[in-house]
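Below you will find the structure I want to go over with you.
For this view, one protein chain was removed and the others were kept in their places.
Take a look at chain A:
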Amino acid sequence: MNLNNAVSAIHNTFRPLTDAWQSFTDRFPLHLAEEQFLPHPVPNTSDGVAELFLLPPRTDSADGLSFDVDCLLAQAYARMTSYPHVVRFTVNSDMSPNGRLPLLAAADGRLLAGKDVIDEIQSKSQHSEDTEELPFIALADLDLRVAFLHHFLLVPANSNHITSPWYDAHYASPISWILFYLEQRKARRWVEARKLDTEYIASTRSALASISTYITSRTPSSAPSLFDATLFAYLHHLLSTTAPDTHISKVVAGAGDVVTSIVSDPPSSG
């Protein structure tokens, strides 16, 4: 008799005992009660439409539009394309899979962040992406972002008047001061890696001129596009705030065609 046979014999000898024990333990737990708490569904909306989580609006504004460029882009684009959604304002960026808002809890329960939010909205839009717009979107993402960050975070008069109160309103002190400082530092590094401090006004003017040329030359379309939403996201707050330092605001306001294009069809909050 080899070892396997011996093990098998022992196993068979004790099988009735182990089976009896197994059938005994299978009875546990003897009592099973219902859950004490049921979590909210995702998305947590009465009609099952998507939830779009965004950073809150400016403290000096009642327009219901997020103060963050990326959040406002998603908000504007979703509104422009009539994407069914409900807006939730929160400062909880950590809830997002990539640690940044916007976050979209899609109707099918998926959690989307970053570019995936725009892709999701675009996929439900009846208008396809216009490849001609892509270079101008990229231009805005560089030059107009630099202008935005400079205006609201790096120009002390403006950041103390507009942006710092936003942090104070949404975080307890001194966390608000620390987070505001960290955001300023991040913005400064991002800007300094791309532009010289002295050239950002000139590059903003140049970018707006290019965009203006494109707007006047493009084929008129009844449907707003991602480009329109992008332009709105960058320029809305620059044009609508009453800031102590108005260097950038004046440059933007001087680009008449561009301003007209975003003022003609502003997205309302929702």
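The rule is simple: a residue touches a chain if its C-beta (ideal position, glycine included) is under 8 Å from a C-beta of that chain, and two chains touch if they have at least 3 such contacts; residues count from 1.
Convention: contacts and distances are computed from a predicted model.
Absent chain per UniProt: "Multifunctional methyltransferase subunit trm112", "Bacterial surface antigen (D15) domain-containing protein", "Tubulin delta chain" or "Geranylgeranyl transferase type-2 subunit beta"?
Answer from the record: the omitted chain is "Bacterial surface antigen (D15) domain-containing protein".
Out of A:P84, A:P97, A:P135 or A:G254, which residue would touch the omitted chain in the full complex?
A:P97
Given the contact definition stated above, which residue among A:V7, A:A20, A:A157 or A:I175 touches the chain not shown here?
Once the missing chain is taken into account, the touching residue is A:I175.
Of A:L3, A:L17 or A:L30, which sits in contact with the chain we cannot see?
Touching the chain that is not displayed is residue A:L30.
Tell me where the left-out chain touches chain A, residue by residue.
On the side of chain A, residues 25, 28-37, 39-40, 42, 44, 90-97, 99, 105, 111, 171-173, 175, 179 touch the unshown chain.
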